[in-house]
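With one protein chain withheld, the remaining protein chains of the complex are depicted in position.
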């Protein structure tokens, strides 16, 4: 069965830690970091990258447009 | 049979000759005068006073409120 | 030569357009002109007046207190402007509706029964042209040919058939104006 | 005595309210005070600073270029205000997030690890009170009892249970502030 | 049947109609046949009959009715163009037991004053708004109004109102009826005696609703402007019936739920 | 199933989503989680995908989005508070083949700009109006907006919006849908990926309608203001779903007759 | 009753003082840097205590016209805004002046033109004093220089507004609006229940109807009205000029400055005198009427006057008109939300002295 694997690249320095992507992700791939970035925000990152299915929902809801998504069909 | 007789008093100096009362009167009592008043208007007057039934329609539509109406029930 | 004129009467008597035709024809004759109305809220029945200046020189003030000629078409205007005619000047008035006639001795007074004439001729619309004719007779500044040109310019094309009637009115005005004093 | 102070840091660090409590307690001690914030569009994350003046005399300008004391809570503010301390004046700063430490030799420099302490004590909310405690130690103008009074006035009734925690924070601040040069 | 002479009829006890004393003796500056005068007269009657003179504050607009204060013997404020509802809002809030009304033309209420109209209705201010819709700017000499009909000529739509460039006539009553703040929205006319009598009833209802603090009452009166329309008064009324009424149908648009 | 490493996936040919180039690299000044940013991003995508950069003139309002010109790589005019539709009217009439849109908040569009909103829609200007309804004045620190919900607290309704004194929240989309000048009126949101994708479709329709000169398109976006509402972004989205959406239901309110 | 001591922002002090002065109504629209006024009032909710009406209007235009309506009822009403909002109110303001109504308008000035900045400025001086609206009218303009004056000028404004039946403006700026200082607040006054004889509150049988209007279609009557206004402004100029002097006795040079700039000049005087420069300050408190007479007198005494303003040079024109060539007059200004420091004022005084 063909499966879709995804990966996200988050520009963590520009992330404002709003968590909107985190709650949107259907596969709980994302989480907010314990550390803060240069602006003082707990940025979002792919805590469980292997679960990402590349649906781009996170990127589509990110108000700051800091997520880039890639996906690959894996046989 | 009881009949209603009416009479109108028109303040001809204040009348602007708009003719609205004339066309409103159900009994064709009123007409515009050939002469003009001090303001240059062909004022309205009771051309056929005997036909007036005192319905006050003329007074009610007169924009300048210059008509006073009286009526009497005649047996 | 500078002629300073006021025309005053009811709105609807064609006061403003008479002034306009005067100014236009003078302009066609190469003169300097100004036409300055007193304007009010745009409603019927008020009074209207216009200052018209016809001159060989550049016109300074278009608004004046005293005039060479006053053309007066109702009682209110008579009350207001009789005194504004310069000594030696001219007052032309229509007697219709005038209850107190002009009394000054130091000016020339003319009367023109234009309203009467207009209704006799069934040409209410050209009442003001009759008055204009009177003025042209008394003060021969404007030439009839230019007045007609002026009319042509100021009337929309579709009314040009009315021009002969206007010409007729001017002629009548010239005939019926009468010196009073 | 006149003490001219600037407090500068991120919005959200409690810069403005620290200034307000200073002003309030000084006022309760009978001093003249002024509190002048730099205000921006009301959005999070910007920088904030406030000029506070405590004085025995009527205060003239509430806006100043040079200060007796600067309390500096982030790098941007350090860059902007280090030079504005008067020679012989005082600079107090929190080392957290500071990448370039103050370099002046002609002023007294104090460091207070308030952010660290606040998170150690799990009292992030009273970070600014720790800093205030440090200031009170270095510049003994404000009396703790009046500061507490000030806190009571500025906190809504329902938060008065937090006052002991604030008092504790001030005490900690007095303890942990350290002279650097 | 006996012969009756006029002098037998004209006696105080036989009086059938006389203008209200609230209408002053000043000659109204309105053009012959203009509906403004009729509305003033009816309004005066209502104020008299409801004994409201000492309680009424009226707000006149900028428009032909700017001089309303010369004709109604009540306290009146003359507002800036379009702002009568703002004045009325303050008056009513500061003097909640007074009867407060605005009187506005279509330029005033539906063009420059659109925001004030909508927000006053939306707040549900307890006032009466009287809206004289004559499809034109009367006062300034007959320019196009927001309510000018499609194809209708005015001094600023000399070739007729063109939808593509000037938009469609706007139905303010329908818009304010949408807002929860209004309690009574109706469209009336004064070109016939029956119409005038209906308007009077509507005005009385508005007085009652205001007394009961029900919200904003909005009475539109589709009216004529013989001068602006370049018609005789009688022609203008006819034209109005044939052209305005189909587009602005008369009758109640919104009535209080329990009435 | 083979193990796939991130580095195998992150390759240009596998790109699934990347922000549009029309969105500049400037860090947006919006608060974390604010819907303004999302709408900007979608708008940028549409402008890019429809190849409109060289044809677009945008009008930003006074409100949090005043600085829109820092984030969209297109020509932008910054209007006075409430007046964006007036600017857009002139731009579109002078440059009829350009894609012209306004972007306004609820204070801007539904309070001070009410008259411009309504008359621009009534004239049926061929523009797109984007309306961010977050029920509050974000920019100035959280004051009540005309669209603030009943009972909702703000810095000028600290005890909650009270209908009796402050009126009800106003539904601008419903009002403008009444006007013949509008061709497309819809209410959207950006709090979920599905919502964002719908908004994008709506924007593309508006582009098409404007190209076809169908009249005014009006897209309301019910959005959040975490700062003004004093909530975290995630809380604010939840609150919005539970409170704003019932009152401002999402979906099309008016669509062109033949579509 | 004792005055109450508080630490408040200028905006808050003004709002609280309005309640205590027995104001009947406030109508406003949010704008930085003065939104605290409306916010404070909605929080304080005086409707429940004094009965004062507080209403957020749909716009500044609506707000000023609400003020018009309320003032026409003889009520103590007010509005506040900042520069762009005040520009929008200009038509309403000239109507209020033309209808001779009392009211208070507060402008907490920010940098302009246009949307500008939200930082403090004094660049609305011309608008406030010469008439930003059309027609020959003037506001009476008060310029507070402290939070205390923000509070005190409210009652003063209402008193003057009713005395002259003229709108009064408090011309403040973002600095004074946003800063906190000590302020002594007066005790609560009761709202007046008096019905003023000219007010439109419903016509009783006992008087003629009252009409509030700014219209007169007859220019002769309108001119009489204009002359009445001129006479009123002249009376203000005679009776209502207010100013404060600092160290003018021995001054060889004079700062002229109001509001925030005057505060800065006070400090600049200390600095300058420490350097041996004898400089004083005249602080106009009323900007209209302007302290012309006193400045003219001082014009004979000093070697020069430096107008210090947060503007490109506006009040300086009134200074020049006051001294009419008697002494040198110059201007030093910062703009766009920038505020001069006392130090730079001294530097510029020295440049001025050098000529």
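In this document, chain identifiers A, B, C, D, E, F and G correspond to the written order of the chains, with residue numbering beginning at 1 in each.
Throughout what follows, a residue touches a chain if its C-beta (ideal position, glycine included) is under 8 Å from a C-beta of that chain, and two chains touch if they have at least 3 such contacts.
What you are looking at is a predicted structure, and each value in this text was computed from that prediction instead of being measured.
One chain isn't displayed here. Which of the visible ones does it touch?
Answer for the hidden chain's contacts among shown chains: C, E, F, G.
Of the listed residues F:18, F:93 or F:153, which contacts the missing chain in the full complex?
F:93
From the listed residues G:84, G:304 or G:342, report the one that touches the chain absent from this view.
G:84
In the whole complex, not just what's shown, which of E:14, E:54 or E:143 touches the removed chain?
Within the whole complex, the residue contacting the unshown chain is E:143.
Among E:46, E:59, E:76 or E:112, which one is in touch with the chain left out?
In the complete complex, the chain left out is touched by residue E:112.
Quick one: say which of G:74, G:112 or G:304 touches the chain that got left out.
Once the missing chain is taken into account, the touching residue is G:112.
Just the residue numbers, please: which parts of chain E touch the chain that's not shown?
Given the touch definition above, chain E has residues 62, 66, 78, 80-82, 107, 111-112, 114, 137, 140-141, 143-144, 146, 155-159, 165-166 touching the missing chain.
Go through chain C and note every residue touching the omitted chain.
These residues touch the chain not displayed: 20, 23-24, 27, 32-37, 39-42, 59-66.
Can you list where chain G touches the absent chain?
These residues touch the chain not displayed: 61, 83-84, 86-88, 90-91, 94-99, 109, 111-119, 121, 123-124, 126-127, 130-137, 213-227, 229-230, 311-312, 314, 317, 320-321, 324-326, 334-338.
Throughout what follows, only the chains that are shown with their structure count from here on.
Report which of E-G and D-G is connected by more C-beta pairs in contact.
When D-G is set beside E-G, the one with more contacts is E-G.
State which chain is most central when centres are taken as means of Cα atoms.
G
How many Å are there between the centre of chain B and the centre of chain F, using C-alpha atoms for each centre?
Comparing mean C-alpha positions, chain F is 62 Å from chain B.
Round to the nearest whole Å and give the separation of the Cα centres of chain C and chain F.
One centre to the other, that is 63 Å.
I'd like the Å distance between the centres of chain C and chain E, where a centre is the mean of that chain's Cα atoms.
Here chain C and chain E have centroids separated by 41 Å.
Chain B: which residues touch two or more other chains?
Each of 16 in chain B touches at least two other chains.
If I count partner chains per residue in chain E, which residues reach a count of at least 2?
Expected reply: 30-32, 115, 119.
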